[in-house]
Every structure is written in structure tokens, then in C-alpha cells.
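Apart from one protein chain that is not included, each protein chain of the complex appears where it belongs.
Entry: subunit A
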Amino acid sequence: MTKSILSAAVAALAMGVAFAAPASAADVSACLITKTDTNPFFVKMKEGAAAKAKELGVTLKSYAGKIDGDSESQVAAIETCIADGAKGILITASDTKGIVPNLKKARDAGMLVIALDTPLEPIDAADMTFATDNLLAGKLIGQWAKETLGDKAKDAKVAFLDLTPSQPSVDILRDQGFMMGFGIDTKDANRIGDENDPRIVGHDVTNGNEEGGRTAMENLLQKDPTINVVHTINEPAAAGAYEALKAVGREKDVLVVSVDGGCPGVKNVAEGVIGATSQQYPLQMAALGIEAIKKFADSGEKPKPTAGKDFFDTGVTLVTDKPVSSIKSIATKEALGKCWG
């Protein structure tokens, strides 16, 4: 008697599995692996991916490193995704070179690998990269600063507040892009600091936060107190630079430009702390990534790069309340609706 109950239970279980199996095979599942779970940029990215996944009926699993630079957690996440039989991986890699062999395993297993925001090295280690054109982001603010200054741009004194001493690619692209937009000869466009334009006061590193931005600005102001244009790697660094300028009473006559488009940054543009910023769109990157994985799962088709570029450009827009005629820009009111953080 007990035996027959047991076998009935086993049979029911087996039937349950049999019914369940085809359903999960039809499911497309995708993985999102970000640098951290705490940076608002990645929080927005996760939101974008989750919303799109729900819309398309894709099962999304999200992973993140503990801190920026934590590559081990990302490797573990990739291995989990492969074991899980996901169709594709969206990743913002902490270690753009080191993670390549692990992602190759995923591609060998027939998965679509898409780099979000941060290109891998080499860039073709991913099937496609969905990212901001950081060179264009730099060019936009450089050009805006040039046009805003008008004739005075010829003898401007420019300070560059960069990211870290190791000159990561995003740092180089934004810094050199600004120079191109502003009309400074960049010499080697892959290197910061080889330029000899007398308008450059100097470069200093900020670690992309307020503390570093303030100290770097103080140091460069000591080098040349007549600085009147400041390029900053991101908006927290710009906020720190503004504090240093305020301390010496220069906040009104210095033009500060930045890149990011986070909500505190856009508010700072609205209040005149930052003159203009180039806004990027993490939500868009993730949504497009999920769409690409779904398409790949359905038809095997891989996404194609934007014409003339080796990645898919998710767009960048100049945000300022003092527009110049030659550059398309949006006002802070509109940008606040698209910002993150």
C-alpha cells in the first residue's frame, strides 16, 4: 500500500517535471553582471534591463561585484550563467582584459556576450558593445566651452581633472575629446599629458569623487590662479572643484564642464555650478542589450555596430541651460526626466 502511494508520488513528480521541462526550454534567460550594486548608474542599468526583460518575457538574473574592481565575483557570475544555460550575458567588466578568457568560455557555449558601458580589451572579445561614445561626450563639452568663451577661447587657461593615474580608456577618451572640441592639438590621442598647448595649466587626478576634485582643483589653482575653464571626468569631481573655486571666490567666473548626466549633476547644471554636461543613458544600454539577447535566441541574429564605429552607440546629449547655436542640446528640465542617481 505504502509502496503504491510512493510510486504514485514519484510518477506525479515525473509528470510534473515532464510538463515543466518544455516550458522552461522555451524560456529565454539572460544574465546581467555589473561592477557594483550600489552605484546609481548600475542601479539604473538594472532597472532598464529588468523592465525590458519583463516586457519580452525574458528571465533575468542579476549579479554584481562587491566593489568596483572586484573581478572575481564577476568571473563566478559568468560561470553560474554558463551552468544555468542562459542565452546571453550583459556585462560591465571591472577588469576589461582579465575577464576575456572567461567570456570566451561563455561564447564557446553558444551564448551572446554583450559589453555594456565599458568596452572589453580587445573590443571584439564581446559580440557587441553597447556604450556611450565617450570621445563624442568630451568633444561636445569642449566645443560648448569654446563657443561660450568666443574670442576669449584663444587665451583661456584650462585645468583638466581626470580620473586615476592609470589613465583608463574612459579617462583618455573624455579628456582628449574635450581637447578636440576645444581646439587643442592632442598629439597622441591615446595619451594624456603629451600636449604642449600653452592654454593647458595641467592635469590632476580625482578618483572621480568630491574629495579628489577639490584637492586637484586647489593644486592646479596654485599652479596658475588665472584658470578659467575646468574639464572634469564626472560630476562628483566637478562638485568638488566648485568647492575649491568657492573657497577662493572664483566660482562665478570659471567655466566648469563635465560628463555623466546623473541627477545631482544635472541639478548642478541647473544651478550654474556646472556649465554643461554630456549625459549618458545606462537604462537604454541595458534595454537594448536585453532586446539583442531575445532576438539572438529567436533567430540567431547578432546585433550590428553603429555605422562608422566599432560599437553600438547608445547616445549622448549635451545638457545645458545656456545653449550655443552650433550644438544640439537639451535643457536641464528635460534632462532631469532622463537622469539617474
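By definition in this document, a contact is a pair of C-beta atoms (placed from the backbone, for glycine too) under 8 Å apart; a residue touches a chain by one contact, two chains touch by 3 or more; residues count from 1.
Here is the rule we use: contacts and distances are computed from a predicted model.
Engineer: Match the chain absent from this complex view to the correct UniProt protein name in "Monosaccharide-transporting ATPase", "MoaD/ThiS family protein", "ABC transporter permease" or "Alpha-D-ribose 1-methylphosphonate 5-phosphate C-P lyase".
Structural biologist: The record names the chain that does not appear here as "ABC transporter permease".
Engineer: Would you indicate which residue among A:211, A:310 or A:334 is in contact with the undisplayed chain?
Structural biologist: A:211
Engineer: From the list A:222, A:299 or A:326, which touches the chain that is not on show?
Structural biologist: A:222
Engineer: Write down which of A:119, A:240 or A:282 is the residue touching the left-out chain.
Structural biologist: A:240
Engineer: Among A:85, A:165 or A:315, which residue is in touch with the absent chain?
Structural biologist: Selected residue, touching the omitted chain: A:165.
Engineer: Identify the residues of subunit A touching the omitted chain, counting contacts across the whole complex.
Structural biologist: 36-40, 43, 66-67, 165, 193, 202, 204-205, 207-211, 214-215, 218-219, 222-223, 236, 239-240, 242-243, 246-247, 264, 267-268, 271, 273, 341
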